[in-house]
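Could you have a look at this structure, given as structure tokens, before my questions?
One chain of protein is taken out of this complex; the other chains stay put.
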Amino acid sequence: MLSNALNTAIPNVGTTTFRPPYTPISMAAIAGAARDGVFQPLRKTPMSDWHNANGADNEPVGQWRRPFAYVRAGETVHDAVNREVTNARSNIGLLDASTLGKLIVKGPDAGKFLDMLYTNMMSNLAVGKCRYGLMCSENGFLMDDGVVARISEDTWLCHTTTGGADRIHAWMEDWLQCEWWDWKVYVANVTEQWAQVAVVGPKAKLLLDKLGGMDLTALPFMQWQAGKIGGFDARVFRISFSGELSYEIAVPAGQGRAFWEALIAAGEEFGVMPYGTEALHIMRAEKGFIMIGDETDGTVIPQDLNLHWALSKKKDDYLGKRAHARSFMDNPDRWRLVGLETLDGSVLPDGAYAIADGSNANGQRNTQGRVTSTYHSPTLGRGIAMGLVHRGPDRMGEVITFNTVDDAKTVAARIVDPVFYDKEGAKQNV
Amino acid sequence: MSDAISALQGRSTAGEVTIREAGLCGMITLRGDLSNAKLRAVCKKITGQVFPEKRKIALGEDRGVAWMSPDEVLVMLPYAEVTDALAQIDAALAGQHYLAENVSDARALIHVEGDFAREIMAKLTPADLHPDSFAAGDFRRSHLGQVAAAFWMVDADRFAVVCFRSVADYVHDLLVASAKAGPVGVF
Partner (left out) sequence: MLTLHCPYCGTDADETDLHAGGQAHLKRHGPGSSDDQFEDYMFMRENPKGVHFERWRHVYGCGKWFLAARCTATLEVFGTYPAQTTEPPQDICDKITAKRPGWTWGDFA
């Protein structure tokens, strides 16, 4: 190609500038043992074998394989997802949440350290309580979220996203070693020490009471407690990513498989069913909860997602605070999170752009927003979506038009509140 | 307490070199000031071992202490004794800045046993495993294939490998593949 373009014979084109070493080696030598079954590591939770023996249709989440849905005979994957959502909202669903990151942060300066890492306050969280927190990069962009639990006077447990476990652990070590090296804080990544199960749905407490061992009546929303559940060593976190009554229960990984099977067996009379990541996503979208990687893409700040409440005004500093003061960040003229309801009830195409009048300097159609999450909601029987729309929250009720892969076809959708289901939050307190 | 199971439940693949998961093993991550006398004393009390130097492991029959980093050691002991050991550490170091966490369930311990165990390992890690550089008593954190691992030599023909629980299958299969491919004859 180059010789054509330069109108020169191939030998005269020359080669690229090699850096050492430039002795040719075979692809097999580069691959080494990395082929067949060990081509890449696949990470397994303590319950992965159970999932695979019970119809799991897996999806990759980093190197993990997580059940997307548990498909029964005669069902499509879509049928299975709808069944799992409906069952969790009416009976009980079980989610293997073991992959979520768990970082122990301990020391006399741990509270001060977490106040720098999270945009909201963590130092004043009471022992026994949980708080949802956001982390931003120094550039101000949202990079992770999760529930933090205060374990003791000098110890916090930070839950991260699945993808964030190693990344946020490294992020913490970086700041502790390279910036605040005189702060007395130790961090340990205990993600794999625990198998974690979300027990979700209106009958969740009935199941846990049947297993027995802990008085959950005394455990309010956003608190945690350690003890025994059905003979298993457990930490029970009353937190909810589905909007339902929900307990996330951590047991030592070695007891994970047995604990899962105990929940399945004891839950039969209450209609317990495992659910996968797609049902998880749909339920959180029905509640308008954001997902790192869907609503965020490395260019989104908390303000874009209407999370101003999580940006502490009491703190002089936290990672990302300076960036939030930049003129184009501290500005209402941004694409911001809204709910989207198609007029015809259809499911908006994922990633679709909302078109605007006119075209840009390159002759491309102008845009005014895009879809970040879109699902068929079995609870509402229609398509629901979230998206980032130019000045979106100021435009409630307005109808905007989204493109599709079919050039001739567009879809009209109304800008609405992103909380589609149980706006009062009554269900998580049944 | 419900009976705990290890990641591979003792899976063993026999051959010229045998790859064998060792089953449940108690492990505690202990971070703190490693020069602190109380910290050293409680490690000795739990394991019976002299505190290890940098990049070394002090090993007994079923207990040991491994040097992980300038502010971290791995304390190994029988699985059933971890809760007691954590209580001993907490009592010994009360009022000091330290972190002690049970990581027994987060890890898998795999043994590589046989004539050319050294070469099986050397094929999978960038660490220098020449007999002049690595022998019994040495401890190394590096990677095996594509995952983090720590390892040491139990004796001339036996390596012990610690990896994360989620990749125990991968590490087992990787070691089996390396064993199956045979010796290289470098060492």
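For clarity, chains are labelled A and B in written order, and residue numbers in each chain start from 1.
The definition used in the following text is that a contact is a pair of C-beta atoms (placed from the backbone, for glycine too) under 8 Å apart; a residue touches a chain by one contact, two chains touch by 3 or more.
Predicted, not measured: the structure shown is a model, and the values here were computed from it.
Remark: the absent chain touches shown chains A, B in the intact complex.
Only one residue from A:322, A:365, A:409 or A:423 touches the chain missing from this view: A:322.
Of the candidate positions A:49, A:179 or A:261, contact with the unshown chain belongs to A:179. The missing chain, though absent from the display, is touched by one residue of A:31, A:127 or A:170; that residue is A:170. Where chain B meets the chain that is not shown, the touching residues are 54-55, 68-70, 72, 126-128, 140-143, 148. If you put the missing chain back, the residues of chain A touching it would be 138-139, 170, 173-174, 177-179, 181, 316-317, 321-323, 325-326.
Keep in mind that, in the parts below, only the chains that are shown with their structure count from here on.
Taking each chain's centre as the average of its CA atoms, chain A and chain B sit 33 Å apart. Within the complex formed with chain B, the chain A residues making contact are 32-34, 36-38, 40-46, 63-64, 104, 106-108, 184, 186-188, 190-194, 231-233, 251-255, 257-259. Of all the residues in chain B, the ones that touch chain A in their complex are 1-6, 24, 29, 31-32, 71, 97-99, 101-107, 123-124, 145-147, 164-170, 173-174, 177-178, 181.
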